[in-house]
Each structure stands twice: as C-alpha cells, then as structure tokens.
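Partial complex: the chains shown occupy the same locations as in the complete assembly.
Every chain is named by a letter (A and B) in the order it is written, and numbering of its residues begins at 1.
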Amino acid sequence: MYEHKAQYYETDQMGVIHHSNYIRWMEEARIYYLDQLGISYKRLEEEGIISPVLEVYGKYRQMVQFGDTVQIDMEIRQFNGIKMTLGYKVMDKESGIVMFSGESKHCFLNAKGIPVSLKKAAPKIYDILMAEYKLSNKEKDKENE
Amino acid sequence: MYEHKAQYYETDQMGVIHHSNYIRWMEEARIYYLDQLGISYKRLEEEGIISPVLEVYGKYRQMVQFGDTVQIDMEIRQFNGIKMTLGYKVMDKESGIVMFSGESKHCFLNAKGIPVSLKKAAPKIYDILMAEYKLSNKEKDKENE
C-alpha cells in the first residue's frame, strides 16, 4: 500500500496538513497504484494518452500532522474504458484510523485532446484495469454479503 | 469578484494548471469573499475561531492555462451557524466561460478544537453570514422563477 510521510512544507498555520495536499496525495497514490498494476503513467503519457481529472471529492475526517505517515488504499469504483472512478482511503499508519476518504473521476485523451476508449487505444491497459475493476467489486460484494 | 492570474509554477507537464491548485484558488476566493463581507479570516483565527474544510468537491470543465486570468464567483449554499456550504464558479475572465465549479463544507471550531455555533461564539459574524446566505438564495429563487 502506498505510504506518504507528511512533510513540514505541507502544514499550514492551523498546525496541520493543509487540505489541498490530500488532493496531491491522491495523485501520488494513483500513480503508485497504476504502477503496481504494471501501468507506467509516464509511459502512457509518452505514448500520447493522458488521463486528466474530471471531478475530485474529498472528505476530511481527522487532521494529519507533520511527521505522521499515512497509508493510502485504493480501488476502481467504475470503469468502462472511457471513464474511470477511483476511490481513496487515507489511513494513519500507526493507528489505522481513516483520516480522509476521496474519489476522483477520469477520462482518457489522446495527444490531440480527444477522448478515446482504452479498449481500442490501449487494449492491454484496458484489460488490466477491467480485471482490477472486477476484482475491486468482487471484494466489495463479499464484504456486503 | 476575486481574480487570480494563473502562475507558471501552477502548471504541470500536461501544459495546463495542475488540478490541485483549484482547491487553493477556492481558498483564496473564500478568504477574499469573507473579507468583502467585512469578515477578516485572520482576525477570526486570532480570536480563536477556525473554520476547517470538512468536504471539498470540484468539477473540471475546461483547462486553465498559464497566464490566463480567472474570476471566481461565490455563494453561500447552506448556513446555520454550525455548518456552512460554499459554492464556487471559476470563469475565464476574457471569455466568461466556466472553467471549474466547486463546493466546500466547513464547520467552526474554538481554540480547543471543539465545534461551536457562531450564533453564540461570534454573533456579529453569524448575522453577516446569515444575511448573505439569505441573499444568495433569494437571487437563486429569482433565477428559477
């Protein structure tokens, strides 16, 4: 699971991590997550596919402090090759307490900025994400049984 | 209306403003907005009241580029002295096109981190925000007529 140590420059004068940084941590976790699945976001961009953020949502539950280490758990909530919704859970490493939860929605664009379907544009990556999406949801169904 | 000129350091290698910065612009606009209403967030903090972000949401409609100036329109969507929901519309200054829209939810804490009602803790600020809240919604009702 992705780990991030909260930095001094990420704090604000409230004495805690500034809320905008969690959006950046979501990005860190997302790129790590794709990497673990065998998808290099760097290579994807080099091949002319970018995946901009369409929507972002975050819920601040507990305040993370300088020096704390958080772990970020992720899942694919929706995926059809054209759009993708990712879920995030930021937990305090020591206590396991959920500090923040979030969601981001993405599409896929080619070099000209035109939306593409990964199924055609990058079938291998499509397969990986679809398999992971199904896995994420199977786990959820089990939890809900 | 609040204006922000998109800075070079706010761009990313996609060639546009990085999505996390809109969350910071929301904060800039929020503090300016309160200031226009006669509420100094700085003084509020010095008096021992902070207003952390509980939730944040953003929808990215168009990509803002380095050098563009945006205008940020705001409104109070919900307010009862204990919680407050603010709405944001980030528009390109030149074209008026809405580039991003967002929402943030806040509560009010005292110096000990305990939630307070502004009605008791800061009645003058409560009155200002309540009046503005009613005004925001009256305008909306008119638009919807």
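Here is the rule we use: a residue touches a chain if its C-beta (ideal position, glycine included) is under 8 Å from a C-beta of that chain, and two chains touch if they have at least 3 such contacts.
Keep in mind that this is a model prediction, so the values were computed, not measured.
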Number of copies constituting the complete assembly, 2 shown: 4
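The criterion applied here is as follows: only the chains that are shown with their structure count from here on.
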Centroid spacing, where centroids are CA-atom means, of chain A and chain B in whole angstrom: 25
Parts of chain B lying in touch with chain A, wherever the complex brings them together: 13-14, 19-21, 23-24, 27, 45, 50, 52-60, 63
